[in-house]
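Pasting a structure here, questions to come.
Here the complex is missing one protein chain, while the rest keep their positions.
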Amino acid sequence: MASITREEVEHLARLARLQLSDAEIDHYAGQLDVILQSVARVSEVAEADIPPTSHPIPMVNVFRDDVVRPGLDREAVAAGAPAWEDDRFRVPRILDEE
Amino acid sequence: MAVMEHDLVRQDAATLARAMGDGEVSSEEVTRAHLDRITAVDDRVHAFLHVMPERAIAAARDVDRRRAAGEPLGPLAGVPLALKDVLTMEGEPTTCGSRILEGWRPPYDSTVVERLRSADVIILGKTNMDEFAMGSSTEHSAYGPTRNPWDLDRIPGGSGGGSAAALAAFEAPLAIGTDTGGSIRQPAAVTGTVGVKPTYGGVSRYGLVALASSLDQAGPCARTVLDTALLHAAIAGHDARDSTSISAPVPDVVAAARAADVRGMRIGLVRELSGEGYQAGVSQRFDEAVGILTDLGAEVVEVSCPHFEYALAAYYLILPSEASSNLARFDGMRYGLRAGDDDARSVEEVMALTREAGFGAEVKRRIMIGTYALSSGYYDAYYGSAQKVRTLITRDFEAAFDKVDVLVSPTAPTTAFRIGEKVDDPLAMYLNDIATIPVNLAGNAAMSLPIGLAPEDGLPVGLQIMAPPLADDRLYRAGGALEAALVDRWGHLLIEEAPSL
Partner (left out) sequence: MTTTHDTIPFHEAIAAFDPVLGLETHVELGTASKMFCSCPTAFGADANTQVCPVCLGLPGSMPVVNRTAVESTIRMGLALNCQTAEWCRFARKNYFYPDMPKDYQVSQYDEPLCFNGWLDVTVETEDGPRDFRVEIERVHMEEDTGKLTHAGGATGRIHGADYSLVDYNRAGIPLIEIVTKPIAGAGALAPLVARAYVTQLRDLMRALGVSDVRMEEGSLRCDVNVSLARPGEPWGTRSETKNVNSLRSVERAVHSEIERQAAVLLSGGRVIQETRHFHEDTGRSTSGRSKEQAEDYRYFPEPDLVPVAPSREWVEELRGTLPEPPSVKRARLRAEWGISDHDFQTIVNAGALALVEDTVAAGVDQASARKWWTGELTRIANDRGVELESLGVTPAQILRVEELVATGALNDKLARQVFDGIIAGEGGVDEVVAARGLAVVSDDSALLAAIDAALEEQPDVAEKIRGGKVQAAGAIVGSVMKATRGQADAAKVRALLLERLGVQE
């Protein structure tokens, strides 16, 4: 299957929010290539008529009643925050609107 | 024989529980003995990332007080336990072996911890692991490797090397592990201890920091089959907070461990999980164990699971894919590490710098693979195909279980390897899981138990027993019988042969 290029590694790193160094990109490009080639053999037996399994134990319709329960105290919420201001999580500036 | 005459830390959980029930010893004494043992040996073993002596002793005293007051207590009340650092415990550090969660204290208990507490089990501390459970050697912990008590230069298996080493070093008689591709069973095998991966959904995952949600399963670890069953019974059962939790009753694993009887049981040898690639001493001990099972009255046949040869490939696509998504939340915005926030960089830059600084090499590698396997254009060939292989493996198991009650194989292809030996060769490392992975893909239950030492290196060998989903009791019935026969032969548990450190 595909051979992974340096550009693809950079693209993946951006998608996955990993700020890789140049050395890491080269390193991963080589390793991912080897790993992906070895796992690509799954397609050898993946015939069209075989249903995929997403959940190992088949179960359906697990629901909860629409009932309110108290959550966390705000002190507990704030305790783990790297930055907190005005009862909210403070995060760096956002460049692009979603 | 009164246990107080012996070293408390060398007793199994069932014995300690009985002695505490008889008033021979208090939970506080038992707990202190284990805390002292940790102080004495853990600088060499490094099984624990965090020990909580005050909290453990307070809990032990509470058990002693309630026992004195005549309150009814559970079968493991007052027994100490080592908890893998991937399960949350309110107010205690939970790092998952990663820098990115350093200092984070969850504001809530995992269901497993909640059940341990209500069973009055004493939690001593949190054990080391490969970062986010990615690995088979515990060398991928950001906090340094754990060492195998049988040989401190060797790995204790992974990802739950800390829990297995804590048992083998007599730092705790019970431990909790999690098993995504073998992380309970492979460490058990290489440390001469017992570990069970319950049926998927048998133990709640609520509060278990997810690696691969469709594969992860928490389970019991101990030095005997009965202790493992007692712990299994304490933590298993339906939990409304985990949508994948099974609502059926838990099979009576304790009765099965006590019955310890394989007469008339049909046992299948999986042809694809033997032969080439298996260390000679591993194969030898495995063959001997199968002989013992036959002698005990089991009917042993060979079965074929032809798609198992694709299991490793499917696993190393499904796991990274789910992991890449599960680990996205570690972005430095709400908890844990934040790196590079200088009030000028954008949120995207800070997230990327945080993840770069907070994750180790193996985690990044798997996130990249998973991101690739899920990306548009590659999904069908990689993730989609892997999910089909999963179906084929499940069908192989179903066909096999039409013929036999349980399947057996060596747990791992080799005994414990040396620290550093495979750390830079991911594919070689991944091969450790070759025998344990099919079970995770199909969701059924499996156990590893010790069956002797490999003659060539004197290190423990494990045997894996696999049962159909919801038939976890069969593991204990067969494992208990095999353990009893081996103890008869040796005069003691294999773990008694471990170095005293």
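Each chain gets a letter, A and B, in the order it is written, and its residues are counted from 1.
FYI, a residue touches a chain if its C-beta (ideal position, glycine included) is under 8 Å from a C-beta of that chain, and two chains touch if they have at least 3 such contacts.
Remember, predicted model here, so these are calculated numbers, not experimental data.
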item: Displayed chains contacting the withheld chain; value: A, B
item: Residue among A:22, A:49 or A:65 that touches the chain left out of view; value: A:65
item: Residue numbers in chain B that touch the chain omitted from display; value: 87-88, 94, 96, 101, 104, 106-108, 110, 205-210, 212-214, 240-244, 321-322, 324-325, 328-331, 333-335, 343, 347-348, 351, 371, 374-376, 379, 383
item: Contact set of chain A toward the excluded chain (per top definition); value: 15, 17, 54-55, 59-69, 71-72, 74, 77-78, 85-94, 96-98
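Methods note: only the chains that are shown with their structure count from here on.
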item: Computed distance of Cα centres, chain B from chain A, in Å; value: 24
item: Touch list for chain A against partner chain B, complex; value: 1-2, 4, 8-9, 12-20, 24, 28, 31-32, 34-36, 38-47, 50-57, 59, 62, 64, 72, 76-77, 79-83, 89, 91-95
item: Complex contact set, residues of chain B against chain A; value: 104-105, 107-108, 199-201, 214-215, 240, 243-244, 246, 307, 310, 312-314, 316-317, 324, 328, 331-338, 341, 343, 345-353, 355-356, 359, 364-365, 367-369, 371-373, 375, 378, 381-382, 384-392, 394, 426-427, 440-443, 469
